[in-house]
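Every protein chain but one is kept in place in this view of the complex.
And now, subunit A:
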Amino acid sequence: MLSKRIIPCLDVAHGRVVKGVQFVDIIDAGDPVEAAVKYDQQGADELCFLDIRASHESRDTLYHMVTEVAEHVFMPLTVGGGVKALSDIENLLHAGADKVSINTAAIFTPELVKEAAERFGSSTIVVAVDAKRVEDHWECFTHGGRKPTGINAVEWAKRMSDYGAGEILLTSMDADGTKNGYDIPLTRAVSDAITANVVASGGVGTLEHMAEGLKAGGADAVLAASIFHFGTYTIAEAKAFLAAQGIPVRI
């Protein structure tokens, strides 16, 4: 049976792992290769690297980091942050990424996602959706959660899935960093609306939250950062808990 995936996420800036709360208050959390090796040993199903300070100048640092990580761990790597063009995707794939996450650029140039999926395959293209509740619905935000777009997040996820994105990395900005759990209604709404895979992100504080995201939220994978970085739980503990809840995981 297909296992639900547990994905530790490493926010990186200038080649270091960092962690913020609700997209601010950045603190240093270590060396990316060391973190990747640690998660590999713990049995993580995938790794996600998001360059939160992506800029033209820091591109080479990011490529170098991805190459180094890919030399040490043999599991799928998703890399995102500042991806604007097909050439950025190509460079990241060549560096050793397996999937590339597109966020802000997809909002400004939705056709980029279609072209990227045609050229590199759906399985390679992830669209990151940062959603925030606005009255009775959720809206997409860009630039690391700073700028509203007026775009309905569920409809947007559907469009990106239809354009060929193989996966939607869905972050609730209301929940992110709170440790109060994923936004379950948001996760369920997106999961029910699209054919692509859904990775729930933002707000996980306990293992119970992970089970909720996978069961009630209908997510295919759950992403978490701080609970793993700071050693609250290991991946193995998370999997043992989920397995006991009857959720298929790879032990």
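Please note the rule applied: a residue touches a chain if its C-beta (ideal position, glycine included) is under 8 Å from a C-beta of that chain, and two chains touch if they have at least 3 such contacts; residues count from 1.
In the analysis below, contacts and distances are computed from a predicted model.
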The chain not rendered here carries, per UniProt and among "Fe-S cluster assembly protein SufB", "Imidazole glycerol phosphate synthase subunit HisH", "Quaternary amine transport ATP-binding protein" or "Protein translocase subunit SecD", the name "Imidazole glycerol phosphate synthase subunit HisH"
Considering the complete complex, of A:D40, A:E115, A:D174 or A:E237, the missing chain is touched by A:D40
Across A:L112, A:M160, A:M173 or A:A196, the one contacting the chain not displayed is A:A196
Note that subunit A touches the absent chain at residues 1-5, 40, 43, 45, 67, 70-71, 73-76, 93-96, 98, 118-124, 166-167, 195-198, 218, 220-221, 250
